[in-house]
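Note that this complex is displayed minus one protein chain, with the remaining chains in position.
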Amino acid sequence: MQNDTTLGQLEARGLTRHYSMRASAGFFGPKRIVRAVDDVSLTLKAGRVTAVVGESGSGKSVLARMLARIIVPTSGELLLDGTAVPVHAKRTLAYTSQVQLVLQDPFSSINPVHRVRHSLERPLLIHGAKKNEVEALAAAALERVSLDPPARYLDRYPHELSGGQLQRVSIARALCVKPKILLADEPISMLDVSVRLGVLNLLRGLCDNDKLAILYITHDIASARYIADETIVMYAGQVVERSNGTGLIDEPTHPYTQLLIASVPDPADPTRAMPEKVDRLTQVSIAQKGCRFSPRCPHVMDVCRNNEPPMFDVGDGHVSKCWLHATSGEIVDVGLPETQRGGTITKK
Amino acid sequence: MSALKIPKSPKVLLGLIIVGFFLILTVIGPWIAPYNPSATTFAPNMTPSWAHWFGTTSLGQDIFSQLLVGARATMVVALLAGLVATALAMTIGIAAGYLGGPADEGLTMLSNVFLAIPGLPLLIVIDSYLPVADRSNEYVIGLVISLTGWAWGARVLRAQTLSLRNRDFVEASRIIGESRLRIMVTEVAPNLLPVLASSLLFTILYAIGAYVTLAYVGLTSTAVWNWGTMMFWAQSNNAPLAGQWYWYVPPGICIALVGTGLALLNFGIDEFINPRLRASGLTSRLRRRAGIPRRPRLGYTPVLRSARPSAVAKRLSTSSTK
Partner (left out) sequence: MTTDALDLQEPTLGEVQTDGRLVGSETADLVFEIRNFSVDYGWGVGAVRAVNAVNLDVHRAQILGIAGESGSGKSTLVYAATRLLRSPGVISGGGVTLNLGKDDQGIMESVDLLKASEKELRKIRWSQVSIVLQSALNALNPVLRISKGFEEILKTHRPDMSKGERRARAIELLSMVGLDEDRLQRFPHELSGGQRQRIMIAMALALDPQLVIMDEPTTALDVVTQREIINELSDLRARFGFAMIFITHDLSLLVELADEIAVMYAGSIVERAPAGALYSAPRHPYTLGLLNSSPPLHGERRELEGIPGSPPDLADMVTGCSFHARCPYKMEKCVTDVPALVPTDDTGRVVACWLHSGDVGVVVPEPLSRLVAITPAKKFHTVSSTVKKVEEAS
């Protein structure tokens, strides 16, 4: 389906989004800045899946929307295929046709009063398809997401389809504009467990076969491990750890990543150590000064409370934003490791 | 939308019948009226008889014919006013809700102004400024009425739109690059159909009341027959004092019936919106037989007392022998 053979790349440099809110109601409360996303840089490359793992409040959804340009960043740059994108100007149709976003809840992301056909036709028509081609293109999009035969689905209403099928329709809709870059914001967390892998396999297939660049946002680190070529962990709006392939899951170096991995239910390893209980002095879970994770960190040091740590290289393209690596790693500023090493999925 | 089903609820069915009846009357009324309603050829002040089902006025006009002919003007004005007012409400409400910002503030202020001004006095004032020729034109009156009837619907639609615009599918439409106008018209508005329908019914109700009142106080031309004019004449000829109930009661009942019918239809829309109220196939006879109270209390799930296993249970328990 991909007529255009040029591959896509989306690079984000220092993307930041702050919201200013009043701490208490009324006109006279002190203003508080909520740093939803703070200085995040990443590169989405064709044929690679980049996974961003974080809990709610980590800023991952705001990041996705900034990449899709439906939220304007407070600062930072975006480069599409090497060309700078004017982030403060209105989003162009050309950008929309290159970068698409799939949302989390399949039941509410498709208009319930229209048939599936309508939801697929709109993006096709907006992006220049001719009226007589639309039917065939919509059917082709459904086949691409394994909804076969397309005729069976085109005339259905959303409430007649299951969650997994709806999410596939949602992905098909995004694919209708023929994007090079597909952003997926928690695409499987609202689906039944047994259908999740099907959708993950679909995303992986789009990446491998059609060379899309995919951003996969999730709170489930195991699913990130399943399809990612690069994994990024976010906490409180910042990237705290990043590695190629599954490096950071096999050997987590940041205390937050370690906490995450120790907390995930893993019946295959019942005797593993449970996460350490940290005696918290305050209820605050995100510090405003210094390392944001310091109130919850079992290895917290004085320097952590006062100074925000830079990103340290811990080897093999694996970086970690933690003072514990100050002696062992060199500081890595902005930019990504160039190594392309990463695990590929082998079929059993 | 999915095919319209004949509603099973007795309330809605009754409402449909009533409103349907009067709509038919609107069309065929003047044709089936036995006499010319303005003709004063009959004996005045006659009580109801076979020749004159509702008797005659003090001028010798047949009341029944007046009723039938009057249905048309009343209903037409009410429908017209209702439709125009709802169209206005839709445009202003959805735009205000979706666009937000200064557009929203401006439009909301506009609707608040129209809401605050009392409708009927405003109508009377506007009407009294109309040239006499226009006063006899039902369409102009209808438009004037719609001007005072849109604000409430606009507020309701704005509130609904505000909640809809945060739904994912609206965001998804923005993501694929849909224009704002198209989103409002093709994505948001269809989801508002139940509220729109309800708003329309209420506005028609209001319009009937407004039109009848205008006629009753004599602000519309008496050349056009409508139920309000009938009551105007009845009042000015002291019909209540003379005991001529057959003059002013029938139009009053007709107005009340139309209102009731519209209100019952509104129940139907409520049921349509709330699927839980749509108990498909769950008739009361079956329910009583099953031993379930009419309104099961929360916290006391009913236990079926039927000794016979249901058809479902029978099929599910076939075969397994162990």
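When the chains are written out, they are named A and B in that same order, and each has its own residue count from 1.
The rule is simple: contacts are C-beta pairs under 8 Å (C-beta built on N, C-alpha and C of every residue); 3 or more make two chains touch, one makes a residue touch a chain.
What you are looking at is a predicted structure, and each value in this text was computed from that prediction instead of being measured.
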Chains in view that touch the one left out, judged over the entire complex: A, B
Contact partner of the left-out chain, one of B:V132, B:A223 or B:V303: B:V303
Sole residue of A:L125, A:A140 or A:L197 that reaches the chain not shown, by the stated touch rule: A:L197
Touch with the omitted chain, as defined above, among A:D155, A:D250, A:D302 or A:E330: A:D250
Absent chain, residues of chain A that touch it: 55-56, 162-165, 192-198, 200-201, 219-223, 225-226, 246, 249-253, 255, 258-271, 273-277, 285, 298-299, 314-315, 322, 324-325, 327-329, 343, 345-348
Hidden partner chain, residues of chain B it touches: 276, 279-283, 286-287, 290, 292, 295-304, 309-313, 315-322
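Basically, only the chains that are shown with their structure count from here on.
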Chain centre separation in whole Å, for chain B relative to chain A (CA means): 50
Interfacial residue positions of chain A with respect to chain B in the complex: 68, 70, 93, 96-97, 100-101, 103-105, 108-114, 122-123, 126-127, 157, 170, 173-174, 176-177
Residue ranges of chain B in contact with chain A within the complex: 1-2, 167-169, 171-178, 186-187, 190-191, 193
